[in-house]
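Every protein chain of the complex appears in place save one, which is left out.
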Amino acid sequence: MRTLISGGIVVTASGSQPADVLVDGERIHAVVEPGTDPASWQADRVIDATDRYVIPGGIDGHTHMEMPFGGTFSVDDFASGTRAAAWGGTTTIVDFAVQKKGTSLRETLDTWHGKADGKCAIDYGFHMIVSDVNEQTLKEMDALGGEGISSFKLFMAYPGVFYATDGEILQAMQHASDSGALIMMHAENGIAIDVLVGQALSRGHTDPRYHGITRPPDLEGEATSRAIKLAGVAGAPLYIVHLSCDEALTAVAMARTEGRRVFAETCPQYLFLTDDAMAGPGFEGAKYVCSPPLRPSWHLPKLWNGLRTDALSVVSTDHCPFCFNEEKQLGQGDFAKIPNGIPGVEHRVDLVYQGVVAGEISLARWVEVLSTTPARMFGLYPKKGEIAAGSDADIVIYDPRARQTLSARTHHMAVDYSAYEGREITGRVQTVLSRGRVILDDGRYDGAEGHGQFLSRSTCQLLG
Amino acid sequence: MRTLISGGIVVTASGSQPADVLVDGERIHAVVEPGTDPASWQADRVIDATDRYVIPGGIDGHTHMEMPFGGTFSVDDFASGTRAAAWGGTTTIVDFAVQKKGTSLRETLDTWHGKADGKCAIDYGFHMIVSDVNEQTLKEMDALGGEGISSFKLFMAYPGVFYATDGEILQAMQHASDSGALIMMHAENGIAIDVLVGQALSRGHTDPRYHGITRPPDLEGEATSRAIKLAGVAGAPLYIVHLSCDEALTAVAMARTEGRRVFAETCPQYLFLTDDAMAGPGFEGAKYVCSPPLRPSWHLPKLWNGLRTDALSVVSTDHCPFCFNEEKQLGQGDFAKIPNGIPGVEHRVDLVYQGVVAGEISLARWVEVLSTTPARMFGLYPKKGEIAAGSDADIVIYDPRARQTLSARTHHMAVDYSAYEGREITGRVQTVLSRGRVILDDGRYDGAEGHGQFLSRSTCQLLG
Amino acid sequence: MRTLISGGIVVTASGSQPADVLVDGERIHAVVEPGTDPASWQADRVIDATDRYVIPGGIDGHTHMEMPFGGTFSVDDFASGTRAAAWGGTTTIVDFAVQKKGTSLRETLDTWHGKADGKCAIDYGFHMIVSDVNEQTLKEMDALGGEGISSFKLFMAYPGVFYATDGEILQAMQHASDSGALIMMHAENGIAIDVLVGQALSRGHTDPRYHGITRPPDLEGEATSRAIKLAGVAGAPLYIVHLSCDEALTAVAMARTEGRRVFAETCPQYLFLTDDAMAGPGFEGAKYVCSPPLRPSWHLPKLWNGLRTDALSVVSTDHCPFCFNEEKQLGQGDFAKIPNGIPGVEHRVDLVYQGVVAGEISLARWVEVLSTTPARMFGLYPKKGEIAAGSDADIVIYDPRARQTLSARTHHMAVDYSAYEGREITGRVQTVLSRGRVILDDGRYDGAEGHGQFLSRSTCQLLG
Partner (left out) sequence: MRTLISGGIVVTASGSQPADVLVDGERIHAVVEPGTDPASWQADRVIDATDRYVIPGGIDGHTHMEMPFGGTFSVDDFASGTRAAAWGGTTTIVDFAVQKKGTSLRETLDTWHGKADGKCAIDYGFHMIVSDVNEQTLKEMDALGGEGISSFKLFMAYPGVFYATDGEILQAMQHASDSGALIMMHAENGIAIDVLVGQALSRGHTDPRYHGITRPPDLEGEATSRAIKLAGVAGAPLYIVHLSCDEALTAVAMARTEGRRVFAETCPQYLFLTDDAMAGPGFEGAKYVCSPPLRPSWHLPKLWNGLRTDALSVVSTDHCPFCFNEEKQLGQGDFAKIPNGIPGVEHRVDLVYQGVVAGEISLARWVEVLSTTPARMFGLYPKKGEIAAGSDADIVIYDPRARQTLSARTHHMAVDYSAYEGREITGRVQTVLSRGRVILDDGRYDGAEGHGQFLSRSTCQLLG
């Protein structure tokens, strides 16, 4: 099966120029000057990309499909979640396998393979959440590298569930320093936060907006600094997930300036939404409850600046959808019981493109933070993250002038609300190829469960 | 004329993978999965690049060929200088046209076209040094954009020659803010330096090493900070040339963290040499006299770190050769009369590669700071700076395992000494194509004066 | 003549406690536990200070009496100005002798002695403004130390009038480094400012508020940083006068943290007034034109914080009064012609006390920034700046509960407006002693021209 993507403007992390892309089977065979004769290439299919951007498919390095939470699960499974991702121009996700305390990482990985196998519309990999740092799991961390798991997430929050002590974190980092694995950190001081949460509840402050008030930026900044220092002691690189505020950003930027190997991602919700959302009428605020929480508006331009300067290297979604009329209702009368998470896997490419429209970032940077850097960060390059001969034909054809309105009525995630309901935006995913297969074209979805394959990832390619 | 570069590893600013490169005439026609049949491509010539890196030709954004200096000239003219560049894997230079006080920018540009026209082995562009900031030249700055001159250099040093006052700098920046031109700054406080120089000479401190002592890092850091603040007032982007020390680097890094549009380059001499060189026996130190001066060794790891974090975006050479046995002798008995400059255009690609060997930077970053970013910074992308369909076939085939020894006996610059004499290094330029023409291959030079063309540059492509 | 100040609370830079103060002639003879029997002390006079603070008389280290300006003079001469100071609880001023270009420092000092001799109500010293840095004046700087002139002010603004180049500044600092003199700096980049001023005027922006707009904080911050770096090169301590904005404050705070010997003063106008004042109706804004200009309100809490942490060590007034209906009118239609200056010598003690009332600073810090530190900074301690046996009996008895309203109708400065017109404040100077003589008591002034003596000052006592 040969495809010719003709007449488009290929955008990479460095810039753009017109070129044709020749796809042979699952891979890009060549990138060629415009004007390719379909016959000479014996194309089975020609896609006209005139006036469109041809970009590497998005890589969302932070999703939670079918994630167990308090007896229930996040409402997108690997089937619906990866289909929604495809609709939004994302062709790879790296999801989190979640160790349950008392179980092995080995079992955990098997469980997650079981969830994803045969279900995914696009390729996928796994990070591993380590909930139980001990002799056994430290050894397993070293071993799992051979199975394509090269990144491990720890939590400085959620005591009793995911929380790791500073000593456990240090040990995990030391192992990572030896193996080349990447430690990912949820950096909020959960011990202090839980005191504030308890105090708020005891005062009858139970509305969703207290979720934000009890998780102040200082406690994210603090934990971020601490993680950086611990990584320095261990000699390990560090990746801060879902950075939301200036305090944490400053810690990362200063550490990088000092020469420390620290990276950070932010998410669309922190670039576009503010804490006002949590103070909406009635229980509406629950839709916007995630951790770290949405921040006051003055943080947003700081984050955009961080995205320009590489203090923030990646935009992921932390996609973790719960229905407003179902799971989110668990937190009626107690904000601490609201399942944390915002749906987003479908809108990352479009939302970050609004930064291009607004002049916040360049076209090249858009591709870099959504695809090329995630590929390099998580050991997938050049198979993923690039429009280049030899790379997988994970390709998005993007219409930069189309207009659309985001809404739960039209999105494809299995969740009953949109955090961006009614937002009008510019730009739209027109066509998506996953390993050479056209899975979306002009509003027609043609993906298949099971088409997506597990990606065995190498170690981080941004070091040294 | 069709060329096939076969079996190599293509390295871009994002990473590397095996690919064949098809060159048709002056441009890259396609980048293709390995295994291309030369016949199918009707190749006139096949270059075997097995086990070699295939990289975009180097772009040296800071050279001074045949630069007038005190009645004489820097000893490489555009013929010898661009030939030496080609030997070293550089396929584009951006040289400085130097306004003489009292002349127009128009005349200056004509003069420099006269110097370069028909002489260059590789393509070239011009920045413009503005020595005389006034109503007339400010208008000319705006006009020269139309002739491909999109960057203008000002000096905070050398009163009476190049020095511009803060008021003149501010006005030039205001014009640049409107036109999109890039202001490049030589950031040393020359007014204060000249006091120190006069004091040193009056005390009989005439040896070359006093060149360094009278230009302390604080006065480069100061000027860098000042330029950044003036650019902020003017709302203009800023490019700091030949940054040499931690004080200046910190100023740049902090400004970037604050969101200011500031860029900086460093040079190989600041990454590899120290102020000890100026204190060599006899008059040897004169070989190493350049401005800013070489710095104490503790600055070097800071600069390498800056190169990793993008506080330093570019490595240029500031190539400005004077013969030790001729021009440099003018400074016998008075270090202030030593012509400032170090030869380097031939060794930039090789020297910075030593940073890859040492683990300081990645392969991808090597290509980025030497070619891709200079192309974007100076408005040459994607014509230059990329291995991609449609780009100029400016290509270097690099042998990463060869060993060589740098020496004046073997280099091709028209200067009688090497600042790196006897240094053994790993890696070597094997083959160089300039717009499709093989001008160097395995130690045989086949370039031609006049092959190189003037490049009309657009504005900086790293903004917004 | 023996005086007993009985029953008050003595406040020093460290704290406060009840004590009686015994004054014998011009000096404090003893500080004694409360309850002194006037007879045992053979007191000629007893002042009841019950419920009052007994503090060392204020020292205003920055005044401009009878300062020549464009053919006219600031409107307070040494008689009216020092009388107003006394009314406000200030018992020492250090005024600026202003070198006219082309004259010697010797002549300048003689001229200023002539102005002040026999006129002052309180003791006074001189700093020297050096307008003409050259071989001759550098030598004179060294010599004037012997005549009690230990501090020299330079300007980075006002080219053609006071402006010194960075080279001249460096040389003056080198001399100061040797002699122990203190360099005081007006830190604004006047070269860049003059460009902005010219541009504003050419656009018809002639109103007073453009005075502020053309002197942006970045250009004060820049000059402050530059002065600090130059002082570092010279190895000299540095005192920044009238610091007005966060940019400059941050530069000072960082320099101090790095261990540099840098001090700064601010003025009441920067602590209490904002740039809104310059945008008043009609020409009202001219009343508030001073340099650096008043700043946006967000700078004010930063300055208060600097005052707490010692980044700001001193509050002086920069008292430089011009009548609104006379001299200020010179700037009608051209803000650049408005004489720069705000009257303030009378209100410094009262205004800064409002910071105590508001909880911004402690009682002890009030005394420290108004009296003790200026005494130490300018070489007057322990003769001045302290309530202690042996110190001059320059004493203020302060009523912390009185209320008063500031107004031109009631003030004693020879100027026709108040920058604080109508402001109601808490606290009031009740009694003032100058070298043992009661010159103000409960609204009755009993000072005398010529009572005040010239103070020969030693070098800064805050170093080492």
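Every chain is named by a letter (A, B and C) in the order it is written, and numbering of its residues begins at 1.
By definition in this document, contacts are C-beta pairs under 8 Å (C-beta built on N, C-alpha and C of every residue); 3 or more make two chains touch, one makes a residue touch a chain.
Not measured: the values here are computed from a predicted model.
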Next on the checklist: What shown chains come into contact with the chain that's not displayed?
Outcome noted: A, C
Checklist outcome for this item: Missing-chain contact among C:12, C:244 or C:431 belongs to C:12
Checklist outcome for this item: Given C:279, C:408 or C:462, the residue that touches the chain left out of view is C:462
Checklist entry - Out of A:63, A:131 or A:189, which is the one that touches the chain we can't see? => result A:189
Item to check | Where the missing chain touches chain A, by residue | outcome: 165-167, 169-171, 189, 191-192, 194-196, 216, 218-219, 221-222, 225-226, 229-230, 232-233
Checklist entry - Which chain C residues touch the hidden chain? => result 10, 12-20, 24, 27-34, 250, 253-254, 256-259, 301-302, 305, 308-311, 359, 361-362, 368, 372, 376, 381-382, 385-386, 388-391, 461-464
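Note that only the chains that are shown with their structure count from here on.
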Checklist entry - Going by the stated contact rule, which chains contact chain B and chain C alike? => result none
Checklist entry - Any idea if chain A and chain B meet via the same residues, over half in common, or different ones? => result same
Item to check | Relative to chain C, chain with the most remote C-alpha centre | outcome: A
Item to check | Centre-to-centre distance between chain C and chain B (centres being mean Cα positions), rounded to whole Å | outcome: 51
Checklist outcome for this item: Rounded to the nearest Å, the gap between Cα centres of chain A and chain C is 58
Checklist outcome for this item: Note: chain C residues in touch with at least two other chains are none
